[in-house]
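Omission of a single protein chain aside, the complex is shown with its protein chains in their original locations.
On to subunit A.
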Amino acid sequence: MVKKFISLSLLSLISYSAFAGGYRVAMQGNKQLAMGHTGVAVVNGAESVFFNPAATVYLKDKWNFSAGMNVLVADTKFQNETYGWENETRNVGTPIYAYGTYKATDWLTVGLAIYSPYGSAVDWDRDWQGAHLVNNIDLKAFYFQPTVAIKVSDRFSFGGGPIFVNGGVTFNKNISRSMVDEHGNKTDVTIEAKNVTAWGWTAGYMFNFDDHLRVGMNYRSKIIMKESDGKAKFYDVPGFGEGMFQNGRIKAQMPLPAEFSVGVSYEWNKWLFAFDYNRTFWKIYDALVIDFVNSPLGTSVNPRNYKDSSTYRLGAQYTVNDQLSLRAGWYYDESPVQDGYFAPETPRNDSRAYTGGLTYKFKNGLGIDLVFSYLHFSDTNNSYDYFQEDGQNVSFGGTYRSAVTSGGIGVSYSF
């Protein structure tokens, strides 16, 4: 056992998984996360409700449950050599998931999923050099997703269901680079949208060539979070600006982009290998538009101009015995952020992720799923060039370097 632990620790150090570009957080199941967050062609427990509902119908047990959480630590360092600026931010996130499936008949399985695929918490020092773009942001979206999967044959199944989303965002930035109140405090605004709800859907199919080789496809629709009753609160407003910067109502919308996944998995003895390809349709996020209702501020348009992006995932699982399974994975994740649109609210570029983990199943059938992931980002010299100041676009940028580390624990139980 000790030997195994050492090898596991080594595995952990070189492997790990978590974030995707933009504000997507890919941590929807600790087993699959340990395998590079592959899963669209994998039948490996209740986590399939998320990865591909069609797969749930091939689960052996009548009832399958899986739930867990991750604690991720995202670090970003920033510097600008022209001005000698240095800054850093460390943010902790806790994405969670809970899945259950029930095999109603031999050909029909129903499932329920609760997960948080989008989220971003970035908290820079107040009034830091980029405070006119963001002081802090906390974005969360919880997905509630009932699914139905139908087995057409042992070879082919399909499934899907509606998605109900409940989300919110709190966003604080300074009004401008220089505005201060009479005491010299920088004027800032907090935009708050809470309990915003919206609907979407997911659907997928699975095809099994034989006992070893499976392919799967899954699509999760875009969901536009529309807020018509958000709040804008202004702080440290100078006397002359009180007429302009009034607390009030805002309208805004934020897209949660569609995601298309295809994958293949291969089982061989005690091994399971998986490869997934994700395409996230980020192009929909062209601008963050905030409409200040009944305010002289009017509408604030903040270009984002995201591009669609791809993620390539590899994962492997080795079943040591009835109690223990070991997993490792890797993925490459393209950032949807284009040059010149690199805003410090999502200060991450392309990344390579290393993941590892294990499941230990107790005698009573309860499995503990552990995962560890590390995302490596290269230095990036980039900037956000579309902040408007007196009618002129001004740039804010420098060198950014990020890293995300996470550890997760989950439980799974089938009977």
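The definition used in the following text is that a residue touches a chain if its C-beta (ideal position, glycine included) is under 8 Å from a C-beta of that chain, and two chains touch if they have at least 3 such contacts; residues count from 1.
Convention: contacts and distances are computed from a predicted model.
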### Complex member absent from the view - protein name from UniProt, among "Xanthine dehydrogenase family protein subunit M", "Sensor histidine kinase", "Spermidine/putrescine transport system permease protein" or "G-D-S-L family lipolytic protein"
"G-D-S-L family lipolytic protein"
#### Entry: Sole contact to the chain not displayed, among A:75, A:138 or A:192
A:75
### Summary
Residue positions on subunit A contacting the omitted chain are 1, 5, 9, 12-13, 16, 70-71, 73, 75-77, 79, 81-84, 86, 88, 90, 129, 176-180, 184, 238-242, 358, 360, 362, 368, 370, 372-374, 377, 379, 385, 389-396, 399-403, 405-409
